[in-house]
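The complex appears here without one of its protein chains, the remainder shown in place.
Think of it as A, B, C, D and E in the order they're written, each chain with its own count starting at 1.
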Amino acid sequence: MPVIRVTLIEGYDEAVRDRLLEGYSAVTRTVLGAVPDGITAVIDEVKAANYRRGNQRKSPKAPPPAPEQIVRDFLAAMERRDLAAANAFLAADFAMVFPGGARFTTLDELIAWAKPRYQRVGKVYERFDTVPGMDHAVVYCYGTLEGIWPDGSAFAGIRFIDRFTVRSGHLLDQAVWNDLAERMSDGG
Amino acid sequence: MPVIRVTLIEGYDEAVRDRLLEGYSAVTRTVLGAVPDGITAVIDEVKAANYRRGNQRKSPKAPPPAPEQIVRDFLAAMERRDLAAANAFLAADFAMVFPGGARFTTLDELIAWAKPRYQRVGKVYERFDTVPGMDHAVVYCYGTLEGIWPDGSAFAGIRFIDRFTVRSGHLLDQAVWNDLAERMSDGG
Amino acid sequence: MPVIRVTLIEGYDEAVRDRLLEGYSAVTRTVLGAVPDGITAVIDEVKAANYRRGNQRKSPKAPPPAPEQIVRDFLAAMERRDLAAANAFLAADFAMVFPGGARFTTLDELIAWAKPRYQRVGKVYERFDTVPGMDHAVVYCYGTLEGIWPDGSAFAGIRFIDRFTVRSGHLLDQAVWNDLAERMSDGG
Amino acid sequence: MPVIRVTLIEGYDEAVRDRLLEGYSAVTRTVLGAVPDGITAVIDEVKAANYRRGNQRKSPKAPPPAPEQIVRDFLAAMERRDLAAANAFLAADFAMVFPGGARFTTLDELIAWAKPRYQRVGKVYERFDTVPGMDHAVVYCYGTLEGIWPDGSAFAGIRFIDRFTVRSGHLLDQAVWNDLAERMSDGG
Amino acid sequence: MPVIRVTLIEGYDEAVRDRLLEGYSAVTRTVLGAVPDGITAVIDEVKAANYRRGNQRKSPKAPPPAPEQIVRDFLAAMERRDLAAANAFLAADFAMVFPGGARFTTLDELIAWAKPRYQRVGKVYERFDTVPGMDHAVVYCYGTLEGIWPDGSAFAGIRFIDRFTVRSGHLLDQAVWNDLAERMSDGG
Partner (left out) sequence: MPVIRVTLIEGYDEAVRDRLLEGYSAVTRTVLGAVPDGITAVIDEVKAANYRRGNQRKSPKAPPPAPEQIVRDFLAAMERRDLAAANAFLAADFAMVFPGGARFTTLDELIAWAKPRYQRVGKVYERFDTVPGMDHAVVYCYGTLEGIWPDGSAFAGIRFIDRFTVRSGHLLDQAVWNDLAERMSDGG
């Protein structure tokens, strides 16, 4: 039943407005359980000259990339071992936790830790989920790992899930769970 | 900068309205990167008699419980092995995936599978995250497992994460990742 | 698709608000051909103290009765020959046109004209239609006449239609068409 | 006193928007009896990309012609005996009722019935009235008939009224009342 | 033509809401030159629980007294020589300018300066004007002075004007112009 109406200074591109409308619709659907056809969401765009806060015009800064996109780009850089590109996504106090509770603050530490575990690893994604938030967004992605064991044999279909905290276009942390040990303990 | 205004038929309780305003604020902050103080969200409540869709009055049905609450209640029922209560949360075609890719469609199957793995397990939650959606919501929770191994020794601090799909107050599926195998392969 | 939102000073009773919402919904459906479920109509009620036009508070006068009700009440008064009540509905310059183009400005003239035509006549209504307007509303009603011919025999099922112009709770004019002559020329 | 505000996806042409604003103004005036200068009606047009219902964009279909226009076009086709054009306006289950209760479902039946009644008939319109509705609109038109009697003599000034039910650009039914019999019984 | 609509958290008392509506109406009239009857101003009150900025509820603080009231109260305190009450209206860095450019920062300085000029002075007000502002408001008042000259003779009808800067309920400064010297140079 609800009608959601948001007033924006004009100039946001369509993909950004799409994400807003999707987000408001999803929140409404989830919180109220309203029938989808009863959820109307509308954006009113007004000229920058027609908007003031505190009697001052505002020039909205460009919105950050979608958190999912940041995570995808970071993971792609890691997969092709482009550490310079991957590092550019990390916040100053970035931290990682890997299976078994291994903690790192640099990508080099991670790579050193992974070296005896596999020669190469890649991710096949099943889904990304984004949790919007005031302070930061959270992005989850999960699917399966495929790659090469240290002994040169191949593996695939090993379940994984990653969780990223994203703020202002940078990653604050990454947490990883997967079934690698499960597979290895199966005699993998 | 944006102003979000939602028109609701009056009668939703305050906790529901809170979740709406939080949700809209979070979506706006995440998508636009707007400064928090520039994000205004307002609910207009109108009498049921003052609202029509298709020239018909609407009586909004009671909103479902928050997806996080459903998951918390299900997990609590499981932990105290109250299977009747736990089953009441499951959709007809519920399915589970556990580490190593073990798949079950009933709680009994899960319990049989878990029996040789531990005598008892409990979850210490670090955080719940909810992803709103049109078709369903997704709830993630993660933290650590503590319990008793089959040999009677205790364990604790083993990382886990669960992912639930929630629709209309029921769970469609659960996926679990954890470091149990990692710990066991460490000689746990 | 449209959302219609009307702001009213509070105090109009529910039947009046119902007619407003019905009217806006019907106009929207008729003009746009929009699917009914896509037409949302909402009334916002504000306190009289929260409304000004020309920097002056307004006290909305009581709305007039629905035009259909005025016509129904007038016709009922005529049918029971309560001329005092019927006259109370007529505007100062009221005029009537009856089949054959007979024109009257008073109910007495009408009654004199009708005397040789039937001993008694009553109306069985099939439907009332109201045409809203800025200057006046128009009410149509149609159905069948039943009554007693001058010779004492009964008639029924004779088609009629009336058209009334209504302004500020009074009738400006009435135009009548019916099949009485058709029936009489059939040897009625 | 009221302010009516309708939000539309942009793209409706000005004549359609005019009819909406006229319709809302007329409903408001008729129901509330508000002074005309106190009735403000405004259309907000938003880009299609800025509107979602059920999280889906909507492409409003072209609105149907005004019901009055459909009736005018149908009557003009009938008057020039362009039956192909006239038939194109009729719904599948169209039905007509003429004075004396004559009922037809095809134009051919009507023409056969009319043949002994007049050689030719035309309508001089005094006014059209449209009644908006959710399910269908109703159009009334009235005025006078002029034409040629079977004996070749001319007639004019004979009162008539037609009532049409219009849905989705087609006529569901037509009901006709007129004074032809009245005139004939006068020795016409 | 304009419609001004302001959304407020409910709880402001009616006098405050009146001043808002008057202020918006006056600004609109002055800037646009619109006909008064075309200026509609409306307040929407929403529950505090239905409003968030930056995802936080807001509790509006009590509005300050009207600037005109502060000035009236200060001037009344001065006239009855209640210096304690008068001082309570002054901001920490209050400053005054009197005819001839005499500058003071305390009421005591003013009183010392005035002593040889008149035994007593009172103000008859013709009008107060308030200039709203973001940083501070300005209040003007003017009229005539009446009182007693040092020699015991009375005076009256001497034109004066005062200008006050008001912020957060306190006076930042006062500037005074009057015709006392004019009258005295006339041999007053």
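We take it that a contact is a pair of C-beta atoms (placed from the backbone, for glycine too) under 8 Å apart; a residue touches a chain by one contact, two chains touch by 3 or more.
Because the structure is a prediction, the values reported are computed rather than measured.
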item	value
Neighbouring displayed chains - absent chain, whole complex	A, B, C, D, E
Option from B:Val3, B:Ile158 or B:Leu172 whose C-beta touches the chain left out	B:Val3
Chain A, residues in touch with the chain not shown (by the definition above)	7, 44, 46-47, 49-55
Where the missing chain touches chain C, by residue	54-55, 134
Touching residues on chain D - with respect to the absent chain	5, 14, 17-18, 21-22, 25-26, 29, 35-45
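Heads up, the rule we're going with is that only the chains that are shown with their structure count from here on.
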item	value
Fraction-based call for chain E against chain C, same above half, different below	different
Distance from chain D to chain C - Cα centre to Cα centre, in angstrom	19
Chain E: positions in contact with at least two other chains	37-38, 40, 42, 44, 54-55
Pairwise touch network: line, ring, star, complete, or other	complete
